[in-house]
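Notes for the one structure printed next.
Here the complex is missing a single protein chain, while all its other protein chains stay put.
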Amino acid sequence: MYDPLFSTPAMIDVLSDRNFLRHMLAYEAALALALEEHKIIPFGVGKAIASIDAESLDLDTLAKQAFAGGNICIPFVRMLAAHVADVDSAAAAYVHWGATSQDVIDTSLILQMRSALILIEQDLELTCEGISRLIRTYRQMVMPGRTWLQQGPPVTLGLKLATWLDTLLRHQERLAQTKTRSIALQFGGAVGTLAALGDNGSAVAHTLGGLLDLEVPALPWHTQRDRIGELATTFGLLTGTLGKIARDVSLLMQTEVDEFMEPAAAGRGGSSTMPHKRNPVYSAVILAASVRVPGLVSTILSAMVQEHERSLGGWQAEWETLTEIVRLTAGALAAVKEIAVGATVNSDALRRNLDLLGGVAMAEAVSFEVARKLGKAEAHKILETVSQRAIHDGVSMQVALAQELSLREYFSLEDLERMLTPANYLGSTNDFIENVLSRQAMQAARGHHAKH
Amino acid sequence: MYDPLFSTPAMIDVLSDRNFLRHMLAYEAALALALEEHKIIPFGVGKAIASIDAESLDLDTLAKQAFAGGNICIPFVRMLAAHVADVDSAAAAYVHWGATSQDVIDTSLILQMRSALILIEQDLELTCEGISRLIRTYRQMVMPGRTWLQQGPPVTLGLKLATWLDTLLRHQERLAQTKTRSIALQFGGAVGTLAALGDNGSAVAHTLGGLLDLEVPALPWHTQRDRIGELATTFGLLTGTLGKIARDVSLLMQTEVDEFMEPAAAGRGGSSTMPHKRNPVYSAVILAASVRVPGLVSTILSAMVQEHERSLGGWQAEWETLTEIVRLTAGALAAVKEIAVGATVNSDALRRNLDLLGGVAMAEAVSFEVARKLGKAEAHKILETVSQRAIHDGVSMQVALAQELSLREYFSLEDLERMLTPANYLGSTNDFIENVLSRQAMQAARGHHAKH
Amino acid sequence: MYDPLFSTPAMIDVLSDRNFLRHMLAYEAALALALEEHKIIPFGVGKAIASIDAESLDLDTLAKQAFAGGNICIPFVRMLAAHVADVDSAAAAYVHWGATSQDVIDTSLILQMRSALILIEQDLELTCEGISRLIRTYRQMVMPGRTWLQQGPPVTLGLKLATWLDTLLRHQERLAQTKTRSIALQFGGAVGTLAALGDNGSAVAHTLGGLLDLEVPALPWHTQRDRIGELATTFGLLTGTLGKIARDVSLLMQTEVDEFMEPAAAGRGGSSTMPHKRNPVYSAVILAASVRVPGLVSTILSAMVQEHERSLGGWQAEWETLTEIVRLTAGALAAVKEIAVGATVNSDALRRNLDLLGGVAMAEAVSFEVARKLGKAEAHKILETVSQRAIHDGVSMQVALAQELSLREYFSLEDLERMLTPANYLGSTNDFIENVLSRQAMQAARGHHAKH
Partner (left out) sequence: MYDPLFSTPAMIDVLSDRNFLRHMLAYEAALALALEEHKIIPFGVGKAIASIDAESLDLDTLAKQAFAGGNICIPFVRMLAAHVADVDSAAAAYVHWGATSQDVIDTSLILQMRSALILIEQDLELTCEGISRLIRTYRQMVMPGRTWLQQGPPVTLGLKLATWLDTLLRHQERLAQTKTRSIALQFGGAVGTLAALGDNGSAVAHTLGGLLDLEVPALPWHTQRDRIGELATTFGLLTGTLGKIARDVSLLMQTEVDEFMEPAAAGRGGSSTMPHKRNPVYSAVILAASVRVPGLVSTILSAMVQEHERSLGGWQAEWETLTEIVRLTAGALAAVKEIAVGATVNSDALRRNLDLLGGVAMAEAVSFEVARKLGKAEAHKILETVSQRAIHDGVSMQVALAQELSLREYFSLEDLERMLTPANYLGSTNDFIENVLSRQAMQAARGHHAKH
């Protein structure tokens, strides 16, 4: 019921039970073909398996029968063998030859993860492009910096967006490295020796890996779950960053702040009872994911403590948890992408909020210039006093500073105005933005290069 | 796909999307009836709503439309109003009058939880009864106590079972208290003031609560989620205990221990490749739940930090998480119930394992008697030496002790034999078992009393 | 280094290593006295132990020696025996008679928890009183209700505070129930049979429990950790509520909102570089706790899955985790108490923010009155249009409504003004506040009664 809200249609399909079944079927077909190639089973079994339509297998029955053996593969192999027997009665005896349930289940999960990574990488790239465009538009737009949810010295909207982008670029790197390490074949037989294949185990494994286009690892990884763990943590880290972005967006969208808005769409963000509302629905989806994923990641890490050559509880705990992490990450990322592509900015509000404290938020800027004349301690003291006076008397910082006798000999009114202008107090903002945009361009080019 | 493995049919039904829809429908009908009673809306609306069949509402459409508004209730109300309009065109305008989406969603969740608690309490009672029976059968059966996974002084199987039961009895108490606090109506309107009902808010709330048979709380609890949190933690604590039981069972079922077995059933626990296997499938299901639930509980606790009068992310994070906790708890409990009802015991193995160390595990028993003669430090030292000698020489503890000159003047061979007999070193075991059985009887009687 | 920031001096003392040592010493003394009373060991041992000054035991040495045996009690008993030997050489042999390390460590932790609960309950009561006072002051003060971080219909500050208080009152109840269940003696010997005490186990346990003023449970709970688990979850739930309060406070304290402020104090909330800042330091402490505690609670739940009669890893995982939960909860509660006692309110800002949308947030109020004339659907549609027109044209809702021809025949300008006045749209607010205040008064009276 909640899938369409918290994920994307493409990811829901990748993670669907039906798709898992397709991967199990593909595994069994490829295994048979590999065994045939090495003359371990008679020719024709792979073809018979490949002829079975995944849609013809009854998921409900499999799910119910999974209860007895503790996993879905046992009834699946039985059902598959029955279907194969209809096609080729001799072939049925060779279905699943030499493999164990976990081989099929783990590899099918890995195949889902491979597809999932492609979807995530695509949306991440679109998100980075979208944010780059926003940065180019808003790099000079001054807005209040905010620390501890209080206004501080100014930043630009471009800089804020650049901090988002910089992080997402690192996530691209992490995803690529995780893919290299985690997307690997599982094939070990009952206890990870491939004993049923005699001397041919390694050779069959390589043929099987080739057919499924999967890396063949040094050895089976039945109860060494760092590959699964790393998928979980890499997605978990990404969702953390997405949550940070949504936290910013939702705070900026508050009625009282009103600076930066999720894209508007007919019917989106409405309320069942309040006609005037436009709720930050994307942010809610992202924040929900960022609340949920950390606990799920901790489950995957806890589940790594598995027993001997097949675990009791740990392995089973992974199944729904890893896919849930991916499902939520995809939904959160898609929502950030929509924001990156369609956000709107209220420049009036930015200006209004920048003026809200009558220049008091520029106290630091003045403080540093005063410090050059009178020392830092004295400067901090003067500015604290003047800030409080401005607030107490309800006058602007400029007025309060002009009234401060101790500063008169050092600063003219023009000096004060210059110092109090937010756009003059942006330091290395432009350098920082430039650094990130260059990196994004470089990484995007590398990505395109890799594809072509 | 994994539902039948990790939960029970009854709980799957209680937590189904369709059942949620039924509760939402019941809420809207009861709300309309309550408003009619207080003459806020015209007579007949409640009847019109009640005439709608929950099965006639299209879940897929609702799920997809939930995306726009961020919750399922907005499209539900729209769809419901359309159905009502077919029945009574005037009535449609009064559907959902005065309520907000969260009122309907929260209360529907609470109604699911009420049903879930009933199922859990039933299975918990059957589990307690089953364990009581096992205790009565095996209270005297001596077995190795084990600390740090090493054999120590003996216990009885009855005592081990009694420690399980004692804890489960406390969980019964916790569930009852949580029910009292958590099963409560949500009804507050947009921001928790019931403003749309003018002066009638409290009165309508009480009528509505009466119709749904739910307690009416002091005020709405939109963003005060301790009720949801307590449901999660109470189920989480229970699952922790179930995991402890499964950990014990799975260790006792090891090939090398072989003392206490999950009930056998045709086809259960088989392997897809190893013909001789009888896997502890119940334990796997329970242990998987106990790996998964802690992270889910932490999600619910994290989600408690909600904003103002409706949250952004926190509330949405609860939906699937709480039901997942309940789903897994139910499955784990049902599996423990099966074990409690059908476990088998291998008394030969118990005896064999008790002899495994040739009496060395009784070192403590002897040590205490020696300490009465020679002081505790001296005794500990002697027994450490003798234990090591027995292990090193491959002789029984009795032989090694008989060879120890320093003890000869104090203990005869008969003394040694008496001291080394596990059944003589059980201390307060019987008292403890009695305490727990009495408490179970008392609590069961109170439960029956409450029902009749 | 972070203790004084994240906790309170009193709780730091309760949870200190030194205090733990005091409890271990008290346990050993009481155990000896109990054994003496039952004539199991010679008279005088308890007195000798009681004469040892906890400050004279070297913590660093104990900590280092804990490495070898895996717990602090083994070297403690050795060190204690050496000290006792100096006082009474015969007594040393009877130190720790019949107990196991876990008996001493678990009970000492429970004694810390008993003290911790007292501190928490005291601060919670003061917090409830403080909030009650704030409610009485601000019950009528109208402010914007906020859902999804967007302004909605009005609430009063008193109502917002009442939702905090209502929840805290439930936490008082939970703490009391948890105390009853969790604060219990641990005494079982090596495997929970008290075998070393022959038939006297239960009797000694009751004497020991009496001396330590602790309930004697039905049986030892070495590896049944629901008592520890419930302490963790009860504190975890409380911290979740405290986090919700801090989230509200920090949002209300934003520069752009500025409605409700943490108490000011000289030097608090200053910045190392921004002279004008007044940071919500209390909120930061509370929110940090609410981020940290959920993961710690999940650890305690995971740790419940313990093996046989003594666990390997699970038990050890509890030690620092439970005290960390308590430490953080105490700090967060103390910070909320300070807010409850000393918060300041900016009524100008409340009014200003209420006017921010020019009455658009009152759309719901008008909508319900229009619905009585034109039906709900039509009303929602009109109000949506008028709201958008008001926003678009930059006019007040009152002006926009006055221009709406379809409403002219139904509402006069006076009607519009009445409907748009926030104070007229508060529904059951007063009832709700009254409910909570009554409950608080009742619960406080019961608390005082219990104490006298």
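We call the chains A, B and C, going by the order they appear; numbering starts again at 1 in every chain.
Simple rule for what comes next: a contact is a pair of C-beta atoms (placed from the backbone, for glycine too) under 8 Å apart; a residue touches a chain by one contact, two chains touch by 3 or more.
Just so it is clear, the structure is predicted and the values come from calculations on it, not from any experiment.
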Note = Of the candidates C:10, C:216, C:312 or C:356, the residue in contact with the absent chain is C:312
Remark   = Across B:22, B:96, B:146 or B:308, the one contacting the chain not displayed is B:146
Request  = Just name the one of A:4, A:210, A:240 or A:342 that touches the chain not displayed here.
outcome  = A:240
Option touching the unshown chain, where B:122, B:180 or B:254 are the choices = B:254
Note = Logged for chain A, residues touching the omitted partner chain are 70, 81, 92-95, 97-98, 145-149, 152-155, 159-160, 162-164, 166-167, 170-171, 173-174, 177, 181, 189-199, 201-202, 205, 217-227, 229-230, 233-234, 236-237, 239-241, 243-244, 246-248, 251, 287, 290-291, 293-295, 297-299, 301-302, 304-310, 312, 364-365, 368, 371, 375-377, 425-429, 431-433, 435-436, 439
Ask   = Can you name the residues of chain C that touch the chain not displayed here?
value = 1-6, 17, 20, 59, 62-64, 66-74, 77, 96, 99-101, 189-190, 196, 243, 246, 250, 265, 267-274, 279-281, 283-288, 290-292, 294-299, 302-303, 312-314, 316-317, 319-321
Task = State which residues belonging to chain B touch the missing partner chain.
result = 144, 146-153, 250-251, 253-257, 269, 271, 273-280, 284, 294-295, 298, 302, 353, 356-357, 360-361, 363-364, 367, 380, 383-384, 387-388, 391
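We adopt the following convention: only the chains that are shown with their structure count from here on.
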Note = Distance between the CA centroids of chain B and chain C (whole Å) is 24
Ask   = Which positions in chain A touch two or more other chains at once?
value = 250, 271, 273-274, 279-280, 284, 294-295, 298, 302
